[in-house]
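Inspection log for the structure reproduced underneath, given as structure tokens.
Every protein chain but one is kept in place in this view of the complex.
Note that the chains take the letters A and B in the order they are written out, and that residue 1 is the start of every chain.
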Amino acid sequence: MGNAGWLIGLAVVGLVVGVQGLRVVQEYERGIVFRFGRLAGVRGPGLRLLVPFVDRMVKVSLRLAVLDVPKQDVITRDNVPVRVNAVVFFQVEDAVQAVIEVANYTQATSQKAQTTLRSVLGECELDELLASREKINQELRVIIDRETERWGVRIRGVEVKDVELPEEMQRAMARQAEAERER
Amino acid sequence: MGNAGWLIGLAVVGLVVGVQGLRVVQEYERGIVFRFGRLAGVRGPGLRLLVPFVDRMVKVSLRLAVLDVPKQDVITRDNVPVRVNAVVFFQVEDAVQAVIEVANYTQATSQKAQTTLRSVLGECELDELLASREKINQELRVIIDRETERWGVRIRGVEVKDVELPEEMQRAMARQAEAERER
Partner (left out) sequence: MGNAGWLIGLAVVGLVVGVQGLRVVQEYERGIVFRFGRLAGVRGPGLRLLVPFVDRMVKVSLRLAVLDVPKQDVITRDNVPVRVNAVVFFQVEDAVQAVIEVANYTQATSQKAQTTLRSVLGECELDELLASREKINQELRVIIDRETERWGVRIRGVEVKDVELPEEMQRAMARQAEAERER
């Protein structure tokens, strides 16, 4: 009986350890496995078994995600202060890079988007910013993508949303448009 | 009697586990089943049994839904600042894509609608915006739909609602109309 007790005990421990090593990777995820900290491959969707206490898995979603770029104060090339925000559509393309190249790929993408927004718009004139949105969006996408590519993130689209003008500028523009209308 | 106790216990556990695996999919829904995380098919309406602890179901509604696009500040091509809002009628067409291609299809659709509203209206002149609503709505629908199609969402209609003009512009237009009337 003492023997049977030991066997049952062992079986229970084995079961617990085995269950602890099970991971479910979703259809739209990839699981990066680290064995004793070393990169040991990528697991696709399904039930995956890790070596307990030895393997670690980090899951990364491959779904398209939307990032809100908060309002940025930008000064255009013709010296008009504007507040601009944007959205970025992005997607992890290389799950391994997204984990080992950068500490937090969402945060890094967001920061890159913010700074690029400032630098690109700071080199535009106001009229250009207002009129050639499509061109600017495209330019933003290319510049941000060039950076995020290093950490496996693909930028699917960048779109400037709100362009807030100072009130005096708005009034001046309204007067100008009004004057043209009344001619 | 000890034996009967075990049997009853087992039956109760089996029943609880079985009931836990039951899901009801409504007539207008589809249930996407993931088995150990892997896409395992789509279930139509009715009572559906999942393998407990193994299957996961995500339900997606196929009903037409209305999305309110909040007021956007847009500057028309002839430099009139206007505030515009819109509604989008959309519907999930491919339930699987809506779950695995995008993290949140409603949010992504809403963001795409907002930015498209801005970019399309920013390339219109005020008079065009006011007079050719039908054409603009159609253009908006096509552009947004081209994007949301990738994640299984169909845009049924986009309609510009409120076009708020600055007060000076309103007055100018009123004076113009008045002058024409008194001629």
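Here is the rule we go by: a residue touches a chain if its C-beta (ideal position, glycine included) is under 8 Å from a C-beta of that chain, and two chains touch if they have at least 3 such contacts.
The shown structure was predicted, so the numbers you read here are calculated from the model rather than taken from an experiment.
All shown chains touched by the missing chain in the whole complex, by label: B. What chain B contributes to its contact with the hidden chain is residues 24-29, 45-47, 61, 63-66, 68, 87, 89, 130-131, 133-134, 137, 157, 159-165, 170-171, 173-178, 180-182.
Everything that follows uses one rule, which is that only the chains that are shown with their structure count from here on.
On superposing C-alpha atoms, the copy chain A sits rotated by 25° relative to chain B, to the nearest 5. Measuring from the averaged C-alpha position of chain A to that of chain B gives a distance of 21 Å.
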